[in-house]
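In what follows, a structure is listed as structure tokens, so that the remarks can point back to it.
One protein chain omitted, others in place.
As written, the chains take the letters A, B, C, D and E, and residue 1 is the first residue of each chain.
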Amino acid sequence: MSLLCPDAFLSPLAIDEAVTRALDEDLGRAGDVTSTATIPEGTRGRAVLAARKAGMIAGLPLAAAAFRKLDPAVEITGHQRDGAAVQSKTVLLTVAGDARALLAAERVALNFVGNLSGIATATAEFVRLVGHTRARVCCTRKTTPGLRAVQKYAVRCGGGFNHRFGLDDAILIKDNHIAVAGGVRAVLERAKAVAGLEVGLADAVLLDNMSPVTMKKAVEMVAGRLVIEASGGITHESAAAIAESGVDYLSSGAITHSSPNLDVGLDIEI
Amino acid sequence: MSLLCPDAFLSPLAIDEAVTRALDEDLGRAGDVTSTATIPEGTRGRAVLAARKAGMIAGLPLAAAAFRKLDPAVEITGHQRDGAAVQSKTVLLTVAGDARALLAAERVALNFVGNLSGIATATAEFVRLVGHTRARVCCTRKTTPGLRAVQKYAVRCGGGFNHRFGLDDAILIKDNHIAVAGGVRAVLERAKAVAGLEVGLADAVLLDNMSPVTMKKAVEMVAGRLVIEASGGITHESAAAIAESGVDYLSSGAITHSSPNLDVGLDIEI
Amino acid sequence: MSLLCPDAFLSPLAIDEAVTRALDEDLGRAGDVTSTATIPEGTRGRAVLAARKAGMIAGLPLAAAAFRKLDPAVEITGHQRDGAAVQSKTVLLTVAGDARALLAAERVALNFVGNLSGIATATAEFVRLVGHTRARVCCTRKTTPGLRAVQKYAVRCGGGFNHRFGLDDAILIKDNHIAVAGGVRAVLERAKAVAGLEVGLADAVLLDNMSPVTMKKAVEMVAGRLVIEASGGITHESAAAIAESGVDYLSSGAITHSSPNLDVGLDIEI
Amino acid sequence: MSLLCPDAFLSPLAIDEAVTRALDEDLGRAGDVTSTATIPEGTRGRAVLAARKAGMIAGLPLAAAAFRKLDPAVEITGHQRDGAAVQSKTVLLTVAGDARALLAAERVALNFVGNLSGIATATAEFVRLVGHTRARVCCTRKTTPGLRAVQKYAVRCGGGFNHRFGLDDAILIKDNHIAVAGGVRAVLERAKAVAGLEVGLADAVLLDNMSPVTMKKAVEMVAGRLVIEASGGITHESAAAIAESGVDYLSSGAITHSSPNLDVGLDIEI
Amino acid sequence: MSLLCPDAFLSPLAIDEAVTRALDEDLGRAGDVTSTATIPEGTRGRAVLAARKAGMIAGLPLAAAAFRKLDPAVEITGHQRDGAAVQSKTVLLTVAGDARALLAAERVALNFVGNLSGIATATAEFVRLVGHTRARVCCTRKTTPGLRAVQKYAVRCGGGFNHRFGLDDAILIKDNHIAVAGGVRAVLERAKAVAGLEVGLADAVLLDNMSPVTMKKAVEMVAGRLVIEASGGITHESAAAIAESGVDYLSSGAITHSSPNLDVGLDIEI
Partner (left out) sequence: MSLLCPDAFLSPLAIDEAVTRALDEDLGRAGDVTSTATIPEGTRGRAVLAARKAGMIAGLPLAAAAFRKLDPAVEITGHQRDGAAVQSKTVLLTVAGDARALLAAERVALNFVGNLSGIATATAEFVRLVGHTRARVCCTRKTTPGLRAVQKYAVRCGGGFNHRFGLDDAILIKDNHIAVAGGVRAVLERAKAVAGLEVGLADAVLLDNMSPVTMKKAVEMVAGRLVIEASGGITHESAAAIAESGVDYLSSGAITHSSPNLDVGLDIEI
């Protein structure tokens, strides 16, 4: 069984690169000195990676890659896969292999699953809160530096959608562009000349930091001609009211930059 | 004035590497298509990077590096430096240079300052809560993958201390080592044989998930012969009681993996 | 004056990475042994980079970066910029600096300007041929491996537009997806379920290897509800007829993978 | 059966590096969103990579490496190998494995085989045209930036020879060195002093942009004491006449920088 | 059997990185042209890697990794492992696989085993010379640039210990710090303020370039309260006398930067 969330995108090269960098960072110049000092060479071990809180899982393929990188012959059994909603104490993976390798990869595996499941869990809660509306939950470019691809994937695991992956993905005009360019008219004229962008052809409009009441008016004005995205400090408390205004998307920076880790742990089976 | 926190360590190569990777991730294959489409070439801009909430600042050298990477001639004025406690609306940096470059580097700069100041702020709160005791606050290896060096630095900016930077830093024996090796005795005998480690020569002991009462007993038993570190789910609520047990260090994984970002923003000055 | 084409996007990090790799490849382990052997240290030189055939220019910022990488103090004067249509013998850049560095960077600079101007020139010819229609010229993912970002930029310099930069840019369903998935219906049902993609919401349709007559019928059927892109072996000979069918885009793989280099040269001024 | 051309050199690390970079460029941050959206997980597929025009093949080991990188268990059957002259519709490789992986690697595989077979085909045509003479065909440093090693290999697949791989390979004195150094005498004196290079010990002389008549005179003057290489705008039309002048090598920049891709395609077998 | 020295630490990622870099350096752009030219494709070979002088072995896992990188199916039999003391002509490894791959990896494999066994051998000789004392032998940061992790590992293979792996490992105050900071008092006051470092809490003291007599006095003064390390031009001749002064550690830069390679060779078995 694949460990990847069935409906989410993640490049295998991105997994390999993120895991190698993280292991490199943790192993440093000398590697896992404690395991070498305390565990006889060749010792086999068996461990379970389990959730210690309820939540939505993301990051299992990265955990598996971390174990496999240090023990290519490790046996990994997936009991859950990314995108699963689990209870506390649910076993996610069983890993069996070289005991030193398991312990050397443990922290990297847990750091990925903890961070990404935290994001998936926060996303899923937003999705639940706006489930009675047509609004979709999406994330922003406010990700932890260096982890954009995997964090965007975690949002998908939680049932959310992805906004721009980077500055090169789409033209999105904000206050600062208008301020620098000298006004809305100047910006739009230039965008039309340079990129063929016409207001009538815009795909979407972003409503930033508006009240639900104002948003509702905006939804009525647009009348379906544009996709509308609401943004700006949306919390679990305010999400439902904003979604009920009729917007198409709720975007939250906090789900990627401020979600607490989901508590997960690795236990050696004796 | 240097933007680095006076008493904290951060390698200039680590700054360069982290910022380059983050810019690369955000600029993608085509770069900032919006700025190119909306801002005439050669336009100059001036912007202020300011805190939007009160907190402890960390990450300004990374923000500066991001702007400088895209406009080597940018002028940067530091109004604060890392390790400063600021109020909401405090201006941190002023940057003046090529407007397209400023906007292209904006998100990366804010993502670093937001993440690292969030960590520094959470650390500083722990430090405040245990200020009446001898306990020091420190972090763990539970960092966001790929950001260990800069997040450890952020903990220093907040007044905390750093535990092991990686698996190669020190021998630290935990439950899983004991489980794999077949018991405490086996672990200690092997560690003595291999690494010359003797219990009497251990530098420190980690008390994991104990109550303040139990910790106090442990402190009394150790009687100053070892450094004692308390660990395991310590929160802002429980910190003071634990510190009062007499331990030397309180270590928290949450300050690096689960601190919410500090809200910071960049505004173009007109 | 910037050397970049005013209306085209290119990340400064992409320039740096492409130029460093190319210099590394050419300098090898020992560097430019001929210049060291024949030119006294410290010799200054002045050279002109000029077109030896008429064409549309692209790649000057990469040429400049190559010279600057080997002589940070080189003086570069841009006489033309990317996106300029020039006659044979037009001087593009003047470079003055350390003579060894100029000669060591020469081939890399010329290889970039030759390849990218070749692409821009071929693109511009397509643009001219369909200038009496509403059709726009665009490129594909059939680029030379490792050069996608800069070759896509060259297409922009020639007046063309860019299709997907990579597999992650947009959903584009082709014959092979349909063959693997077991038919059109299966593909569309799955795409709807997974990505929320509905036929009525598709942005564009690709007409592959159709005759102008068939394309005209397709244009009439679609009646403006979708963007139509014609593709498949379009040549300078067939471009006008296809464009006259009313399609919105003509896409050509050949402009990036099979355009001959524009002849450019570097001459030392004595 | 190895897919490499029997008599040509290519480092396995060079293959791995070129393919990884190209896949990375195509998969971007999110990977192949279309395959994920349209093809159920775990679907198996079988595809044939075939020539769509007659030509000389090069690049199959890179194509195989691309498929293997995304599906380590893919089964690859080589029906031809690099250096084979094939007719249109000749099947080159059969690949069977995870369908999503096959489609995600398709474009990278085709871009390599198309580019390198185009070079091999153009080389082979030059070789054929001068087959009645003693002249050998070779390439230059005018390669596509970033692809020198693999393009030089493609020239070998086409029956050609390789000139310098980089600036560090041999001393080759050209006009610009003479211009900078202040004349032929100065260049030779310095080269003798620095590198022990004496005219009488030179291995080869390059005749650049001379007519066949002039070249013949040069060949007679040299009388076998030096290897003679003819260079400068040699085309399929002029090759035979130049080769008949008696030179040892014909070198062409165009075979690496301006050969059109050979048309190759991948078809899913149903 | 693992080839790693049982009690020494080395990260598997460090092995992979060092070996890939070394192969890349040796294979260059075109690979092993001699093996391609002289050995028919598919030829199998069998070779023995043996010591040609007596010594202490280190580096076998790197040799094995080099062969495996060029022939993933190579069969490797370890007759010795790192940390073994061997006589001249002792067989260390047998490798059987693709003959071209064996010869292409030969030099890299030998360069690693030669360099690291040279270090291990020199270390072991120091260890032997001070074996009648309590002193331990350790190395410094005076390693060959780029090889610190593997050279420190080689010291462990020889029975030595490792000092700081890098500048970030521990605070070590030397003459130059004192000179810059304006005296011992200034340095200590600042170190106390910044890093909480108190003289009474220092772990160790370094006695640099002192005579055995002076060292003995220092040992008596310290009376066990600090670990004492002797350093500065210690040779095989002077080691015993210094060790007998009672110091805890002898540190030598020469064992990593100036040990001659151990002579090892690879012979094809016919």
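Keep in mind that, in the parts below, contacts are C-beta pairs under 8 Å (C-beta built on N, C-alpha and C of every residue); 3 or more make two chains touch, one makes a residue touch a chain.
Only a predicted model underlies this, so the values are computations on that prediction, with no experimental measurement involved.
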item: Where the missing chain makes contact, among the chains that are shown; value: A, B, C, D, E
item: Contact residue for the chain not shown (choose from E:Pro12, E:Gly78, E:Gly114 or E:Gly246); value: E:Gly114
item: Those residues of subunit E which, in the complete complex, touch the missing chain; value: 18, 21-22, 25-40, 43, 45, 47, 99, 103-104, 106-108, 110-112, 114-115, 118, 141-149, 165-177, 179-181, 187, 190-191, 194-195, 197, 253-254, 257-258, 260-261, 266-268, 270
item: Touching residues (missing chain, whole complex) on subunit B; value: 2, 4, 6-14, 148-149, 152-153, 162, 165-166
item: Contact set of subunit D toward the excluded chain (per top definition); value: 6-7, 9, 11, 165, 168-169, 194-196
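Note that in this section only the chains that are shown with their structure count from here on.
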item: Shared chain contacts [subunit C and subunit D, defined touch]; value: A, B, E
item: Chain pair with the higher count of C-beta pairs in contact (A-C, B-D); value: A-C
item: Copies subunit E and subunit A - interface residue numbers shared by over half, same or different; value: different
item: Separation of subunit A from subunit B, taking each centre as the mean of its C-alpha atoms, in whole Å; value: 21
item: Whole-Å gap between the CA centroids of subunit C and subunit E; value: 50
item: Subunit A and subunit D: spacing of chain centres that average the CA atoms, whole Å; value: 42
item: Multi-partner residues of subunit B (at least 2 other chains); value: 25, 27-33, 36, 165, 168-169, 194-195
item: Topology of the chain contact graph, where touching chains are joined (line, ring, star, complete, other); value: complete
